[in-house]
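Just one protein chain is left out here, and the rest sit where they should.
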């Protein structure tokens, strides 16, 4: 195992998959000559040339559609959105084209495309640049939604996403790019789409998380452990399809659950997790499920307000204690 | 009270508000000379002239933005999307501009705008034209989301929406336009945004619904009544802000709940309703909450498949019986 | 306007006879198919939105005649004509309108979403402008693979005011993609006349914003259409450059089956005026002038085509609906 940053892990996944399959190409703003706004594509232009690593104008709707067209005829585009905030401009192509082509054509045309880029809030980027949209994409049949929280998952899931025959919305954590972790060096290290992973075992309370909140949940679990509480951390990794089985198995052990996510509360991913648990595991629960989410406001610029708006380990700890009726 | 169609009720609301406030104008595709693709704006061009009833090119993003600009400087635009499916092209202006301007400007600029049009599936319009996006908009702080299910609510809520100082996403039921109902004739008949209504009282099971599913839930309640089961029908009317109080009060009476909505299951409006109930009313529930939703697929064209994909009274009845452990 | 090849100047020969006969057959097939589709819609056999192509037949036929079998096509919701001209059987098309499993999209797409992988027909798309960047992407794939395929992309004149058009044409020109952007200017987008939606009346001139070649073409004259398309296709295939063709045409019928035939946005007289330059009549007259056809021959062809359409209806009528399980197939790759 090598120790890599999340960014490097993504870069490796891209490089390996482009080397493995000549149909894979990368397109987006600043992905080529600039090496990516967040440097995820560093060195790829040099290695694969301008036909396979393509800088675009600022035209999200257009180049998302170009990706869809290329995918319809069998290429495997990886379309980078500089951030998912800008993808709102392209969402018609993601939802009305990519997600529906296979169905509308009665199975004749698929759309093996990956839309990827950073999601969620970084630091003080304010309201228009600090949004987490995974629950939106996960709402839509025809899409898969992948949200890795660690370098190993980032690499393994991106490889799976590129090899997948369906459109995958791949949301990276903007704050995770510099996070380091062990990553298998095997070129065939893939992480299957649709499987959650228990990142830490514990019998007292389940903490469901994904993407940036994986680290937060793990930190909260540490803090809880210091108080003698054993939290089990379930990383969804894929938001759609949701691995309800792994979630329920954990709740069956703990009988208590907290869902930690970065986005807004209303109809977030956590709402669906809650729905699944209460429906399939009604008798398992000894307490209501509490969700820890971003504040229900546009993100403020001021750093103190921003901090107050974001989820953190302290909030997750407090929620865990609440479901344990400890405070 | 007059008996009006839902379409006529909306038309009256527009006419009355335009007569009442010269700052109100209507803009969208085919709203003027064509009287509206669904004839909601019938006669308005004639009455108010081309400056206040404005036909646009097919440019959803552009004219949504034009509405935002006009609203920033104090007009009260009503922007019609021919259907909400096409609003995906404009969603950046709704989410990144309208919903955030007040916050980003520290309260200096509001955005008193109504985005309105039909949502949900009509008949055999297939995958790209049969979508219900209310959970998406309801996810977003800064927006209000209104989904009337009856002519009286359509009129009263549209008037409130136009008078509201914040951006309102007003989603009409495409299949409701011809539905008739009693509508108060009073020019000041307004229905407050943010208040659910118990459309039928009953002690055995709560059925939460909105928009098109109000009629479905009422029909299901009839069928259940024939079997001696008293269903209480709670019409959300406004999806954001959600009237949790009314929902919980009902569940406190019935201890059982079914949520019926038109859209896809994952992170739909019902998921949030479930989340609120289980959190705030954990001890009230004698059974898990069951959601009745559209099938988790792009909408098929074939009419039998389409029927199978949609919610109907039969499915709502079955769900009610399940939460009553009757089957 | 690009001028029509002067038909009379050419000596009749077998090849030309065959070619014109084929144009006529296709145009008539589209006309009769659409008339029948309208009828079947009124009978409730067809549902949803149904947009007919009557009046525009020469555009599909003339442009598609320039294409090779391995070229690609993509279009909007008014696409029955393109599908038939490209060689989709009337049976597969009609069955799709009926929502039957024998339809080209297994009854899941319907009138707005005909697809046919066998003929590289990338479908009918329902969001105005949505297919334009997709077409550019298909052109990108041709460039990527270094083939000499060309993409024909159809859209209405009302679609040129939407962002997709602008973004796609800019990238297509910037990257030299082999796409022919075919604007079927039938004068109206639903009830909105061109001049009420576009600040410029010569749609073709929008191409200058992208340093793209363009032409204005008489869309009722199949020869003019074919000639302009030949040039545009050559530009794509050989020079690897896109073209914007503005093909001026007219729809005789309402926007969709739920729209009145002429409505309040245009006069009956206007429709009648345009009907005088009917593309099928123009072609037939040319063929008669050239001695390639006589009235009896035309009648025979028409009868044969009407029989073909009748057969398609019977086929559609008798075909089964998709099985209930089909609701859940084709959402993802694995699920069939």
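Each chain gets a letter, A, B and C, in the order it is written, and its residues are counted from 1.
Here is the rule we go by: a residue touches a chain if its C-beta (ideal position, glycine included) is under 8 Å from a C-beta of that chain, and two chains touch if they have at least 3 such contacts.
Bear in mind the structure is a predicted one, so any value in this text is a computation, not a measurement.
A.B. asks: Need the list of shown chains touched by the one chain that isn't shown.
C.D. replies: Computed over the complete complex, the missing chain touches A, B, C.
A.B. asks: Looking at the full complex, which residue from C:60, C:122, C:142 or C:162 touches the chain that isn't shown here?
C.D. replies: Missing-chain contact among the listed residues: C:162.
A.B. asks: Which of C:118, C:200 or C:323 touches the chain that is not shown?
C.D. replies: C:200
A.B. asks: Could you tell which one of A:198, A:225, A:248 or A:297 touches the chain left off the display?
C.D. replies: A:297
A.B. asks: Given the contact definition stated above, which residue among A:58, A:201, A:252 or A:326 touches the chain not shown here?
C.D. replies: Looking across A:58, A:201, A:252 or A:326, the contact with the absent chain belongs to A:58.
A.B. asks: Which residue among C:77, C:98 or C:210 touches the omitted chain?
C.D. replies: Touches the omitted chain: C:210.
A.B. asks: Over the whole complex, note the residues of chain C touching the chain we left out.
C.D. replies: Counting only chain C, the missing chain is touched by 161-167, 169-171, 173-174, 196-200, 205-206, 208-212.
A.B. asks: Counting contacts across the full complex, list the positions on chain B that touch the omitted chain.
C.D. replies: Within chain B, the residues that touch the unshown chain are 25, 51-52, 56-57, 59, 61-75, 77, 92-93, 96-97, 101-110, 141-142, 144, 164-166.
A.B. asks: To test your reading of the contact rule: which positions on chain A touch the chain that is missing from view?
C.D. replies: Considering the whole complex, chain A reaches the absent chain at 29-30, 33-34, 37, 55-62, 85-86, 88-89, 123-129, 295-298, 300-305, 308-309.
By our rule, only the chains that are shown with their structure count from here on.
A.B. asks: Among all other chains, pick the one whose mean CA position is farthest from the mean CA position of chain C.
C.D. replies: A
A.B. asks: Cα centroid separation between chain B and chain C, in whole Å?
C.D. replies: The answer is 37 Å.
A.B. asks: For chain A versus chain C, what separation do you get between their C-alpha means, in angstrom?
C.D. replies: 41
A.B. asks: Please list all residues of chain A that touch 2 or more other chains.
C.D. replies: Only 61, 92, 96, 103-104, 141-142 qualify.
A.B. asks: Among the residues of chain C, pick out those that touch two or more other chains and give their numbers.
C.D. replies: Counting only residues that touch two or more other chains, chain C contributes 105, 107-109, 113, 125-127, 163, 331.
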